[in-house]
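Every protein chain of the complex appears in place save one, which is left out.
Let's look at chain A:
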């Protein structure tokens, strides 16, 4: 017995370290350029949001008009930050879970650069006035075609790794990763080809566009986030996932329900009447997988409350899981027939997108980044204070967004529905929530300045050389810093014998 207990953990650790090294460059590239795009997206978001309540703001610059800035903002957020953070997480997770080193890191890195170049050109085209006018599908053909090709080059190696994995148990995260990897090209290619590729009925193009936005959230970002959460929470707490039944319920209900959602955004449009109502019902039913996943993960984490408080990865991941439940609540609330007509054209739709993209997906992506980056750079995070700033400012920003989505959207909708009253009434109702949106983006900008700064230092390999993880203590007095970090440069106790002591808190 002594040989298995002493040998296996060492070999495991070496294997893990080799997998991490093999993916160092592409994953770090996805995370840092994603964080840079996030900063760009938030800046554009502040400008766009400010124009809603102060139309005179920057009104002299034609390439900063609302229609262009808002499109550039959401495109940068979805494709610059969201997709790249997702790619980094998916590629790394699949390699770890399939226990395979990546043999195509160079190709993935090149494809990542192509993706970035295409997005840069696309954003410039949008600001220059060449956007297509379809929300989330604004990029001209010279941007989205290379993006699809780059995606193929990024994703195919993860599928190969899954195919040649050592036989045995397939972990829950792998279900979701494979699903996300397969669903993305289906959703992206079919929507772009049907809308931009073939000339069809413009009303149907609008319906496909609405489906696409919903499908990209529910069939790519949500499964990617869930995959990361299912990995991180058992990994860091060391506890088994609470219930296998809930895991399967969550996965299969998502797979069955999510593709139907989306067309409720076109309720009242001249498409067959059952499509919007089917979309609304499916979006409400999204609450079922969300509850199954949320309960399963929260129950898993509940057994190790101290770890959750102290670990940066877990804090962000748990916040993301709680936001998944809030998202489910928003799905039920915004899509029932009593509320839907009022919120259809209000800011609730945008707030809902941000709730899904930022409050759920980005929080889990941050948790993933805080977990992965020390492993692939072999340095520890520099400052628990910067992580806390990032966390709390993000939470405040997202809380504001939720208020805007659920309450402000309904308030504006009430104004819009009163069709006998002047239009001005509806805009006056929306005004305070538009100000709140700007404020929320300012919080999020501050929070991500800390994040981007911290991540860049890690990327430059300026992190701490230590065997002790950077943990978030309850207080940040200077004398406590040593207690949470471990002494600077203390690497001699990094051997396998002391590993248990290092991760026990």
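Assume contacts are C-beta pairs under 8 Å (C-beta built on N, C-alpha and C of every residue); 3 or more make two chains touch, one makes a residue touch a chain; residues count from 1.
To be clear about the criterion, contacts and distances are computed from a predicted model.
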{"item": "Omitted chain (choose from \"C-type cytochrome\", \"Sugar ABC transporter permease\", \"Nitrile hydratase subunit beta\" or \"Glycine cleavage system H protein\") - UniProt protein name", "value": "\"C-type cytochrome\""}
{"item": "Sole residue of A:65, A:120 or A:243 that reaches the chain not shown, by the stated touch rule", "value": "A:243"}
{"item": "Identified contact with the non-displayed chain, of A:116, A:132 or A:466", "value": "A:466"}
{"item": "Sole contact to the chain not displayed, among A:328, A:348, A:364 or A:416", "value": "A:328"}
{"item": "Positions on chain A contacted by the hidden chain, ascending", "value": "1-4, 6-7, 9-14, 16-18, 20, 169, 171-172, 231, 234-247, 249, 267-268, 270, 272-274, 277-278, 280-282, 284-288, 291-292, 295, 299-300, 328, 331-332, 335-337, 374-375, 378, 380, 419, 466-469, 491, 494-496, 499-500, 502-503"}
